[in-house]
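The block underneath contains the structure these notes are about, expressed in structure tokens.
The chains shown are only part of the set, and none of them has been moved.
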Amino acid sequence: MDPFGDLTRALTAPAGAPAGPTQPDLRREERKGVPEVVLAASKTGPHLAGAVRAFLDGRDRAIVSRLSPDQAALLHESFLDAVIEEYGHGRTMVLRRAAWTPPLPGGRVGVITAGTSDVPVAEEAAVVAREMGCQVDSAYDVGVAGIHRLFGPLREMVERSVDVMIVAAGMDGALPSVVAGLVDVPVIGLPTSVGYGMGGAGVAALMTMLQSCAPGLVVVNIDNGVGAGATAGLLARRAAEARGELPPRRPG
Amino acid sequence: MDPFGDLTRALTAPAGAPAGPTQPDLRREERKGVPEVVLAASKTGPHLAGAVRAFLDGRDRAIVSRLSPDQAALLHESFLDAVIEEYGHGRTMVLRRAAWTPPLPGGRVGVITAGTSDVPVAEEAAVVAREMGCQVDSAYDVGVAGIHRLFGPLREMVERSVDVMIVAAGMDGALPSVVAGLVDVPVIGLPTSVGYGMGGAGVAALMTMLQSCAPGLVVVNIDNGVGAGATAGLLARRAAEARGELPPRRPG
Amino acid sequence: MDPFGDLTRALTAPAGAPAGPTQPDLRREERKGVPEVVLAASKTGPHLAGAVRAFLDGRDRAIVSRLSPDQAALLHESFLDAVIEEYGHGRTMVLRRAAWTPPLPGGRVGVITAGTSDVPVAEEAAVVAREMGCQVDSAYDVGVAGIHRLFGPLREMVERSVDVMIVAAGMDGALPSVVAGLVDVPVIGLPTSVGYGMGGAGVAALMTMLQSCAPGLVVVNIDNGVGAGATAGLLARRAAEARGELPPRRPG
Amino acid sequence: MDPFGDLTRALTAPAGAPAGPTQPDLRREERKGVPEVVLAASKTGPHLAGAVRAFLDGRDRAIVSRLSPDQAALLHESFLDAVIEEYGHGRTMVLRRAAWTPPLPGGRVGVITAGTSDVPVAEEAAVVAREMGCQVDSAYDVGVAGIHRLFGPLREMVERSVDVMIVAAGMDGALPSVVAGLVDVPVIGLPTSVGYGMGGAGVAALMTMLQSCAPGLVVVNIDNGVGAGATAGLLARRAAEARGELPPRRPG
């Protein structure tokens, strides 16, 4: 695939009709290798349903995140012809039509959380990686206030050769630093908006991850499970391609 | 000692002369059990020397912190009659006259740092605790980026029954949370102004300590080694009194 | 008790099943000497009830904080077999089964608030200290806007030899500095999210406590009554052990 | 005097030459009753000397603040024909020619500082009030870390019937709240840029003053001694006018 193709065509084409009100990026999955996720957060019911329908019609699958319970109920009512899976206490939803073809499996991602409140955001990341075809291993509620709970699951992930780890943490956000100091795979710090008072809402968690001395730790924004999952998926898929488990996206 | 005595006298005394330009609190050590420390940071040479002399004359010892190299040199020149000790790369200095009487020994404080850059602030805390009569155990450069270095020294401090631990950390500031999750003595988190970019100058370190879920962790302000040492000293001295190693400060 | 025991076992054990979705830390009370408190704030009804049941079943007592009125009602309905106490206008709740054994009494904590709005957070701290076995003395609404109300209660607490004081204040947060300047026991500043405009929501209160010159003042995060109570309890219990009022937690 | 006179004239006059590069407001003292103060801080030597000369020539007196030692030396060299007074460790300077006529005396201002580091800013305020004709009473280094030092001087100021108090404080900034809770004259909180770490550089001091519950406390910006002195002077002069000690500025 040639990522510059669209650009060249747009620039060399004659000036046509102006862009309409929305420009659904149905082809992002081909261009970037990452599926687009519908963010439900600020959408009205009809807009949300319309966006989901566009993806179901175009790609036989829609991934929706940051759903309120009312929005989730609306989707259940509106898409009786789709199979619906819920993750992270209903924050994230995947809808599939029968015609959907899963990606070739390949790549392995570890997902760890410091506390139980970090799970919904971590699941959002896990869903995105899984929908890209990765296998996801997870261990939840293993933060530094009781660090003895961490080592067993961490050792296992290392032994299973995950290609990358996502470590979600709110409050003090200390866990990604500890993990990145122990393992030699890249770690994506995923701060969550858990916490209160000074440094609350994920600010302390994000800052402490940015300040970490542990090499190999990169971060995404607070609660950006989609971004963490997409990058982890990209990394793991490339590793799987390199190992020959997957055909290359761009033929050499 | 009656901490309310001064107050009652002040309020019931007739109105006298207004307060002069400075009110050196030479008696704070009796009232609070904590020696006053001269902060060199914003003082001119003559003011600094004057303050040091007041303490040397009044108490046969002066503790000075946040010294620049020039200020340190000035004190060496000005107080040839005093024995001078330097700590923390010269940031902290203790000057003593021969007449000085050390406090009765009692109480045990552990001091830990995440990195070598945290040592000057940690030493400031250690000096204050030691000048109060505590024994200080220390372990430096044992932060979470290489957490395997932590456990040995920590185990030892626990086995030696320190009454309280001071854990100094800049950058990600994650170490106090990890320590407070492992030990059952009170931990004083001492953030240092080490770090850069977002959350730098100790902000991330302070915030992550404030957000910690580990019970038994309290904090002081960034670089406030004096405050950490004074509180640790108060705690350890009270424990030593209770154990009968020291006579009580306030007779029952 | 050996705080490193769990850790060693975890690390030397063969890699087993990955950690499940939640890891209730029912043994924290043994390891740290501090009971775990269930934070109701972001929990759904079923999750809250489940967490409470786990503690009631495992320890015959559950402490719950940051309860909404609806959550409080739910717990009353769900746990008819438990004795339920409410504190701080219902923000904090203790549920007990008949089999519960109180800790040996020992240690004394003073709790002071600047205003009436600070009481719910202060009560949260008092509950935690009391559940650890401490006696709690309190004086509420004695802030600096009418400082004459402070001195009587403060004098009394000093005369009763409290081991540590918790001083809760929102708005200007000035009271902990004043108290720490007067007494010679450690003071834990507990900022509350009372206040509005610039420095509101507890920010000014926290900052002024961090900036205090009064030695012996340490702080916890805004509204962190649990943390203040746990640390105060740790301090007071250690003092009581040292005085021989309690058997030591770690046999020498 | 008619404060709207200039404005009306400006608006009804024909359009003339555009404003030149600087517009020295030599007549502000008549219009507002407050002398203009030259801020040395960001001025080059020639600009500073020029501004001082304009005031000496126009009003036989110049008040200069935020002077560096080099700038102070320059003024000493440049104005051999003026009598020069220095205040606040040289931060503030008053230069007078022989022809200078002092204002009629009237009004009384109290100036209090929490620490010795707050004195230079407090002196700046005192100078401005004094140059307006007020008597200034002062008490320095009486902050809340040793609150017993406060009550004597405060009682005296009240007994001497000051019209207004300026209370300067850095670090925790708690003193103005305490004072405003005790006295029934207006209090101007003057935060100073003393402090470090979180809330340093006067931020915590300003915020705690803004959050104070004590009625009758108003504030100026950090280190704004000129503003505090000018407002205090305005208040005290008006009171003196009302008491008949001074003729009214605006004839009825």
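For clarity, chains are labelled A, B, C and D in written order, and residue numbers in each chain start from 1.
As a working rule, a contact is a pair of C-beta atoms (placed from the backbone, for glycine too) under 8 Å apart; a residue touches a chain by one contact, two chains touch by 3 or more.
If you're wondering where the values come from, they're calculated on a predicted model, not measured in any experiment.
This structure file defines a homomeric complex of 8 copies, of which 4 are shown in place.
Please note the rule applied: only the chains that are shown with their structure count from here on.
Any chain bridging chain A and chain B, meaning touching each of them, is among C; the list is complete.
The copies chain A and chain C differ by a rotation of 90 degrees on their C-alpha atoms, rounded to the nearest 5. In a homomeric contact, the two copies may use the same or different surfaces; for chain B and chain D, under half of the interface residue numbers are shared, pointing to different surfaces. Relative to chain D, the chain whose mean Cα position lies farthest away is A.
Put simply, the C-alpha centre of chain B and that of chain D have 37 angstrom between them. Averaged C-alpha coordinates give centres for chain B and chain C that are 26 Å from one another.
Once the centre of each chain is set as its mean CA position, chain A and chain D turn out to be 58 Å apart. Counting partner chains per residue, chain B has residues 7, 28, 31, 181-182, 203, 206, 210-212, 221, 224 touching two or more of them. Because contacts link the chains in a way that matches no line, ring, star or complete pattern, their graph is best described as other. Checking each pair of chains for touch leaves A-B, A-C, B-C, B-D, C-D.
Chain D contributes residues 89, 116-117, 119, 137-142, 145-153, 155-157, 159, 194, 196-199 to its touches with chain B in the complex.
Interface residues of chain C facing chain B in the complex, by the touch rule stated above, are 1, 3-4, 7, 28, 31-34, 151, 155, 158, 161, 163, 182-186, 188, 206, 210-211, 215-221, 224, 226-228, 230-231, 234-235, 238-243, 249-250, 252. For chain B in complex with chain A, the touching residues are 115, 143-147, 171-174, 177-178, 180-182, 195, 197-200, 203-214.
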